[in-house]
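Structure below; questions to follow.
Just one protein chain is left out here, and the rest sit where they should.
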Amino acid sequence: MLRDWRFWFFLPTLLALGIVVLFPTGYLLWMSLAHWIITEPGVYFDGLANFRTLFRSASFYDSARVTALYLFFSTVIMMVFAMLMALALQHSRSGILRSAIVLPLVIPPVVAGFTWRFLLNGEIGFLGAWLFPMVGLDVNMLSNPSGALVSVIIADVWSRTPFMFLIFLAALQGIPRDYYEAVRLDGATAVQEFFTVTLPLMRSAVAVALLFRVVDAINTFELIYVMTKGGPGRATQTLSLLGWKTAFQNYDLGGAAALGVVMLVVTTISAGIMFARFMRKA
Amino acid sequence: MVAIRLQDIRKSYGPVEVIKGVSFEAEQGEFVVFVGPSGCGKSTILRMIAGLEKPDSGEIYFGDDRYTDVPPGKREIGMVFQSYALYPHMSVADNMTVSLRLAGVPKTDRRKRAVEVARMLKLDELLDRKPAELSGGQRQRVAIGRAIVRDPKAFLFDEPLSNLDAALRVETRLEISRLHQQINTTMIYVTHDQTEAMTMADRIVLLDAGQVVQQGTPLELYRNPANLFVATFLGSPKMNVLDVAAVSRDGTTAQLTMAGASHVSVTLPSPETADPKSIGVRPEDTRIVPEGEGVLSGTIISAEHLGSEVLVHTETAAGQIIAKMPPDFSAHAGDTVWVGFNVARAHLFDADGLTINNHARQ
Amino acid sequence: MSIHFKQRALVAACVASFAASPALAQTEINVVGFGAGFAWADLFGATGAEKTQKLLDFEKEHDIVVNMEFADEDVARQKVLLDLVNGTGDYDLVMLGSDGAVQTFSAAGYLEALGPYLETAPDLFDPAKVYPPFLEANTVAGELYALPYYSFGAGAVYRKDLFDKYGISEFPKTTEEMATALQTLKDGFAADGITDVYPLTMRGAPGEEPSLDLNGFVYAYAGYPAWFEGGPTTPEEIKASKAQPIFTGDFKEGFSTFVNWSREYGPPGIAGHTWVDMMNLYAQGKAAILFPSAINAFAGIPSSEVPEVKEFSAFAPSPAGPSGKVVQSFWTFSVGVSAFSKNKQEAYEVLAFLTSEDVMRDFAEVIGWPYTTYPSIMHSPTLTDKWPTEMLDQIEASFYDADPHYFPYIPELTEFMDHIGTAASSAISGAQTIDEALDELQSWATERMDRAGYYK
């Protein structure tokens, strides 16, 4: 192995990521087994107590449910939206349109959160207080539990679709023309063409985009925090927000670490399944 | 003088052993063609000679020096890839002189050398083009030029003609042969096409399933195939092979009975040899003959008129048989005809497919 | 002679600049605070970024460099926490709120008790000159852990023009009258077809911040900090009486009123509102009353472009609940010394300076709101020139009226505030009924107190 050039080429990455990942992960595991509540003196090993507390708490299940809803809907909407835009623009030579659609990519999620929060605000927001009521839509998005979740998803879709759009557009343009010509000779409709040629040939791009998206969504913090602080009540409190609150507002570092470990395990396993299912064959 | 010598080379990918102990020598200046069906390991051997793959065991010598562990760049070998592997971002001149650049040769000298080689290959007009702007044949010549530029100890060709059309293939075949005569460097050429092997090689190394089956000059292999595999692999159209149903022997004379109750009488090299299990006759030793003179009767399926000759395909009780007839022979599908053999030039094979008789000794 | 003199002057100048330049010799004191512009406007100029002459003078005199860092309140606390948990000591002075951080951080041993330091810089800070409740709010178990920087008590700011319009002659003195007034306003708006002005603006976002006001309601209705049986407010008292949480008991009435008023009279988005929304709404002229954290109205008025808001805004004392106690909203921005600071003495000097009468006067000047920690400033032209004396007296009265312990002073305070606020937000938004929210709060609190070992 030491004489294999590939080892040496990969080594720096291995080391760099190893340091910034392995140490924190190890530390995290230790924290999850420790009783470490800042308001109480002393830090000591406490076995699986943090996990027991976690699995008994209502907000954990609540947040898991919110996370699942948020993850599912934002991802599906985002992928469909990104795909439609990519399809609509795949033959367009206009860089302007493409650049315009990519714009939200350069806006930090913190800013995106602020912007959407004030757009949707029911009393002073352009959309929430003016446009929606004008078209007879009388709903206060941010203070209504399901409305708030929808708002967060809208903002997230707005902020994150461009990246996916780029990946999809790139993949689309990499599909050789012949395939389309062949399937068109076979008499396929546009929809059939999409499902028999486009989608299968984009499989690996879609899988990569999906994997990154899921990991990204699970980690989404600042956008939701800025928009709703997880509210109203716990309506938009995802696991990420719950963890942040547990650590930095409830000062239960061990409890937050336990949640972190659970999330890490669940994500890794699901990603592993997705990986085995899509990536290997791709 | 031996230029390249392989000694009991073995290589496995995972549990599959793809090269099963290959030994071989190429003389200085010799044109050696590795030929065999797809997957026989010929490309792998070529890559091991180039140093792109490492044998699991066995040794590689260049002259008297052990080269098994020498990295590819230090072997001073020119290789022409099936895909040509031209660097898409470099001009023709740059493509050809990368090795010189890496060796630290100054730019003006590199250019001079590129011009020299390009003239030899009739590429001088194209030196500043990018590969994407060239035709297939031109790219092929650039790839060869790149190998020539560095004045290598040996040329390796990995199926270099498979991306060319038929006419160009014949032309390039000749060009490579001419090139070989001109620079007289050892060349090792891999192909699955027996025609290329037959026409170009000083010596053919025939591989099957990771082993050398037989090596020798094209004619040796053609005339005296060591076994059924070699016999059917070389030659176009393929040798006719008929199963032998029964043998009655008397000393070195044997009467063979084939399907359809036909008989031929052959001479065996010695009384001790095993019974022939099949008999092979090349199409040029097969004739359509008048009734009574033939061995088997059959029905004509088709006749291919090649101008210089006619290939007559017949269906007989012993299987399909091809006969090569003079151009004016007239044949019609559906006609019943008789097939006769030049038995003296028949090849006999035992139960393991090994050749029983040897024409060279006759 | 003159040449000679010049040379000497040059040398002296060189020496002086040399002496001043090596930063290593100077102590650097790092401070983290909430939000640029507001909190340190007096020391860092109107932009919040440049040091004022006063600060430069202080630095020079004490040979200390003061470095400021700002962040949003919630996120700043996260960073302070990391600094403290790891004992990094990067921040010498940390800004705190009296609704949890002082209690929590002092219990964890992250804050330096200030008692021993009080004597060391008497010319900068004299505790006797400060309103006592603000010091009390920063005192945990008899020890002072932080000095008040900016503080406020409860009160209401309301639109006199709207009150007049609907025939409410004076601001309600009790919550009962208040309910009537709110209904009058609501009916009045409805009758006039006004849909974008609300009788009341409060804050109902999830989290600890809105709990400050909510607990003021609880206190006014129950007559005591009704979190635990018998109303203990310190860990010792809770342990001694083994008092259980009573969030479904006496706590409920105040909680329900807060929730119901928010739903009935507040703006539609109130379940997600924080001080920003509360302030913006009032400033935009969209609310008749801002209550009980009146300070947020004063924060919005100066930048308001609605003439009525500027002209007709008035202050009134917070109304009393059924128990006779007024609805509370009391808080101090405080600054404490990190227990991990490497230069605690210097840190204290900076702290004393930051909270000194002199600086606070400048602060009041710059910010212009009728609040201060010093009675002497309250009654000086700095404020009396800007505000009616009667209003200032009422505001001062609200300080003395305040019970800083209107919620318990336990280490778990922040956590409790967070859960209470989130329960209220849930109930206001309708995701849960009041009873559901309180039941959940109750069972969480019981388990949490158990886990913290109060009943061993």
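By letter and in written order, the chains are A, B and C; residue numbering begins at 1 in each of them.
By definition in this document, a residue touches a chain if its C-beta (ideal position, glycine included) is under 8 Å from a C-beta of that chain, and two chains touch if they have at least 3 such contacts.
Keep in mind that, in the parts below, contacts and distances are computed from a predicted model.
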From "Molybdopterin synthase sulfur carrier subunit", "Multicomponent K+:H+ antiporter subunit C", "NADH-quinone oxidoreductase subunit L" or "Binding-protein-dependent transport systems inner membrane component", the hidden chain's UniProt protein name: "Binding-protein-dependent transport systems inner membrane component"
Displayed chains contacting the withheld chain: A, B, C
Touch with the omitted chain, as defined above, among A:Val102, A:Val139 or A:Val183: A:Val102
Residue among A:Phe194, A:Phe221 or A:Phe278 touching the omitted chain: A:Phe221
Footprint left on chain B by the chain that the document does not show: 14, 47, 50-52, 71-75, 77-79, 81-90, 98-99, 102-103, 146, 150
Positions on chain A where the hidden chain makes contact: 5-7, 9-10, 12-14, 16-17, 19-21, 23-28, 31, 81, 84-85, 88-89, 91-93, 95, 97-112, 114-116, 118-119, 123-126, 129-130, 158, 161-163, 166-167, 169-175, 190, 201-202, 204-205, 208, 211-212, 215, 218-219, 221-222, 226, 239-240, 243-244, 247-248, 253, 256-257, 259-261, 263-264, 267-268, 271-272, 275, 279-280
Contact set of chain C toward the excluded chain (per top definition): 30, 32, 34-39, 47-50, 67-73, 75-76, 78-79, 82, 85-86, 88, 90, 196, 275-276, 279-280, 283-284, 295-296, 299, 303-306, 333
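In the analysis below, only the chains that are shown with their structure count from here on.
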Chain contact graph, described as a line, ring, star, complete graph or other shape: other
Centre-to-centre distance between chain B and chain A (centres being mean Cα positions), rounded to whole Å: 58
Distance between chain centroids, defined by C-alpha means - chain A, chain C (Å): 36
Contacting residues of chain A [partner chain C, same complex]: 37-41, 53, 56-58, 121-124, 128-129, 140, 142-145, 148, 228-235, 237, 244-245, 248-253
Chain A contact footprint on chain C (complex, rising order): 74, 77-78, 81, 85, 104, 107-109, 196, 198, 204-208, 267-274, 277, 280-281, 284, 286, 411-412, 414-415, 418, 422-423, 425-432, 437, 440, 444, 447, 451-453
